[in-house]
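Left out: one protein chain. Kept in place: all the others.
Now for subunit A:
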Amino acid sequence: MAAAGPSVFLLMVNGQVESAQFPEYDDLYCKYCFVYGQDWAPTAGLEEGISQITSKSQDVRQALVWNFPIDVTFKSTNPYGWPQIVLSVYGPDVFGNDVVRGYGAVHVPFSPGRHKRTIPMFVPESASTLQKFTSWFMGRRPEYTDPKVVAQGEGREGENTETEIPRVARLWLCPAQLTLFCPQ
C-alpha cells in the first residue's frame, strides 16, 4: 500500500437536498458544490450539481421539495479542510430574471450515519438604497462572485459594508451518510 502512493482515507457522502422553506418565493432551484481543503480530492461522484425547479407545496408547509441527490466520494490525507457543502438557491423575480435567493454552507458531518442539517440561507444586500432599487429594477441583485466564498473565512471581512439578511429560510440536507475508512 505504501508503494502505491500516500495512504488516504475516503469520505463517502451521499444524501439529498431535501427541501427548503422560502415562504416568499416560488419556483426555485438550487445548486450545490463542495469546498474542501488542499489535501482533499474528489474521487467519484459529482461535486457540483444543479437541481430541477420546484414549486411550493400546496399545503400549509409551503415547502419547496427538491429531493435532489448528492453522491460524492472524497479522498484525503488530512482532516484539515473537511468538505463543506455550499448551497445556493436561485429563482425568478417579479420580472422573470433569475436572481439568487440564498446562500448557505455546512460542513459534511464528521461522523458516519444519517444526519439532517438545516442551513440558514442569506443573500448579500446592496450597498445603498439606490442600488437596492436599481438592482431590483434591473433584476441584477448583488451576488457572490463565487458561491464558494460562503464557505471561506478569508476576505469576508471585506463584506463589512454590506449586510447579510438572514431569510426565514430553512434548507434540509439529509442524510449525509459518510463512511470513513483508512486502508491500512
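Keep this in mind: a residue touches a chain if its C-beta (ideal position, glycine included) is under 8 Å from a C-beta of that chain, and two chains touch if they have at least 3 such contacts; residues count from 1.
In this text, contacts and distances are computed from a predicted model.
What is the missing chain called in its UniProt entry, if the choices are "Kinesin-like protein", "Coiled-coil and C2 domain containing 2A", "NADH-ubiquinone oxidoreductase chain 4" or "proteasome endopeptidase complex"?
Answer from the record: the omitted chain is "Coiled-coil and C2 domain containing 2A".
In the whole complex, not just what's shown, which of A:Q16, A:T54, A:S88 or A:S135 touches the removed chain?
Per the contact definition at the top, the residue touching the missing chain is A:S135.
What residue numbers in subunit A mark contact with the hidden partner chain?
1-4, 6-9, 38-41, 76-78, 80, 124, 126-128, 130-131, 134-135, 138, 140, 142-146, 148-149, 154-159, 161-162, 182-184
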